[in-house]
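The other protein chains are all here in position, but one chain of the complex has been omitted.
And then subunit A:
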Amino acid sequence: MLIGTLFAEITRAVGEPMLLLSLSGRLLGRNTAMHRLCPDAGIGANLYDLVLDEPARIAGALRGWARSAAPVAGSLVLRAADGAATRCHCFGGRAAWVEDDEPAVQVRLVPSARRDHFRRLTEARESEFRLRGRIDREHEIAVGLQRSLLPERVDGTPLRVAVGYVPTTRGAEVGGDWYDVFPVPGPAGTDRTALVIGDVAGHGLPEAAVMSQLRSVLRATALDGDVRPDRAAARLDGYIGTYLPTSMATMCYVVHDPTRRTIAYSNAGHVPPILLRRGGGVEVLDAPPDPPLGCALGEAHHRREVPVGPGDLLVLYTDGVVERRDEAIDIGIDRLGRLVADQVDPTPESVCAAVMAVPPPGDHPDDRAVLAARF
């Protein structure tokens, strides 16, 4: 794989612009955010043509970054897409993994406008109130749109299913969490059911549109007949790679087969499902997940199969349910497992209600979605 392609894949999910440069200023790679900020920054371009700083200053910055693998601060004044000068704080370091004729550096850019934006907010309270009103309105629209993209009903299969969902509370941001429940066609009388939960990286309307596409593509894939979960995941991976190359998503796709009394699932970078046995035991299905959709780089997805019996209850959820700042995610998963295990006479509805009743951390919690199904 070419260095630039590899760099773009690795940094695809990074929200801030990133560059991979040779010491002489030749552009070896860039991520999607960089392309958005500066479309002229294509592979092979020269940094000296893209920025407005004095050449000696650029050369000094490149040399300084090449001397340290740990990111070192700096700044560049970039010629942005609209022709305006955009001052960026930079953190650059030696990209020792690049084998090229000359040393390479990787640089993360933080456009200063973003910092200025926040400063203006704190300085002008009147402006803040006006903005907050607009954000609230946009948020209502965004949440309404997202809800319209999720299934209205989850009771169209033989399984008893409940969902809980609380979107993010940040302005016009709309969460990328998604879930779905639908019957899977198969040999007569099998009544198989697909249970899906996922999370598209990012919090914008484009990500909500991606979520909607993935949901549709997965349903269409399942219509093909006896498609194994790992192959369905691979199909979505290929779809993202081909049609949504700047996107990334996690997904756990589960198919319940009542005849074989099993669930088969494929986990693409998602938090592990939790299985509450009828007798009260809790199992975290924590087999190593595959890479997220859009990041597999040709790696095969895996299928796992677990026996289930009548009365067992499966809990799927998104990372917003278990993640806490400054805490390993395993701790949150253990906490969720205990919460599920502590339910008296658990039903899908009571489990979802209990999970949603836990206060989210911080002022701006991430989306939280949970789906519970009883077999």
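What to note about this one:
Keep this in mind: contacts are C-beta pairs under 8 Å (C-beta built on N, C-alpha and C of every residue); 3 or more make two chains touch, one makes a residue touch a chain; residues count from 1.
Note that in this section contacts and distances are computed from a predicted model.
Of the candidates "Cytochrome P450", "Lactose transport system permease protein LacF", "RNA polymerase sigma-70 factor, ECF subfamily" or "Metanogen output domain-containing protein", the chain left out of this view carries the UniProt protein name "Metanogen output domain-containing protein".
Screening A:73, A:287 or A:300 for touch with the missing chain picks out A:73. Looking at A:36, A:63 or A:338, the residue that reaches the missing chain in the full complex is A:63. Even with one chain removed from view, subunit A keeps its contact list with that chain: residues 22-26, 46, 48-49, 51-56, 58-60, 63-64, 66-74, 77, 85, 91, 94, 96, 101-103.
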